[in-house]
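See below for the structure under consideration.
What follows is subunit A.
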Amino acid sequence: MNAMETYQIYLTASAVLFTTGLAGVFMARHFFRRIVATKIMGAGVFLSLVSFAERDALEFADPVPHAMVITGIVVAVSAAAFALALARRIHQLTGEHDFTTDS
Partner candidate 1 sequence: MSVWIDILLATLSVALAVRCLTAPTLAQCVFLFFAFGLTLALAWARLGAVDVAIAEAAIGAGFLGVLLIDALRDFAPAKEATVEDAEGYAAGGSAAEGSAAGVPLRAGRAALPLLPLAIAAVVFVLLTAEAVLNVRDGGGLTELAQENLARSGVDHPVTAVLLNYRSYDTWLEVGVVLIALLAIFAVGNGGTFARRDHVTHDPVLEPVSRILAPVLFLIGGFLLFLGKYEPGGAFQAAVLWGAMGILLYLAGWPVMTCLPRVWWQVLLTAGFGVFMLLGLAFMSGGGAWFEYPLAHAGNLILLIETLAALSIAAALTAIFAFFHEMHAPDATETPEK
Partner candidate 2 sequence: MSVADVIAIVLISAGCFFFLAGTVGLLRLPDLFSRLHALTKADNLGLGLVAAGMAIYMANPWAALKLFFIWIFTLLASSTACYLISRFAREQAGVTANSGKEDER
C-alpha cells in the first residue's frame, strides 16, 4: 500500500472523534459534558466530509461538502446554544444538572 494520503489520516481521526463523542454522550452525566460530547461527534462528521472533499479535489477541493460543513457548523452551534439554554434553565429552576434522578 502507498504512503497514507492526507485525507486518510483525517478520515481515521474523524472516525475516532465520532466514536469518542458518541461514547461521551452515553457515558457523561452532566448536561454540559453531553452537549460538548455531541459537538465532538459533530466535529467527527464534519472532518469526514471535508476529508472526502479533499479526496475528490481537482483544481480545488470539492466545494459542496465545504459549504455543507459551514452550514452544519452554524446549525450545530445554534442547536448547542439552545441545548445550553435549556440546561441552564433546568439548572436554575430545579438545581439539577443531569438526568439521573428520574432514570
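Note that in this section a residue touches a chain if its C-beta (ideal position, glycine included) is under 8 Å from a C-beta of that chain, and two chains touch if they have at least 3 such contacts; residues count from 1.
Inclusion criterion for the candidates: all candidates are chains of the complex that A comes from, given by their letters.
Keep in mind the model is a prediction, meaning the values are calculated, not measured.
Student: Pick the candidate touching subunit A in this complex: 1 or 2?
Tutor: 1
Student: Could you list, by residue number, the parts of subunit A that touch candidate 1 in their complex?
Tutor: 3-30, 32-33, 36-37, 39-40, 43, 46-48, 50-71, 73-82, 84-89, 91-94, 97-98, 100
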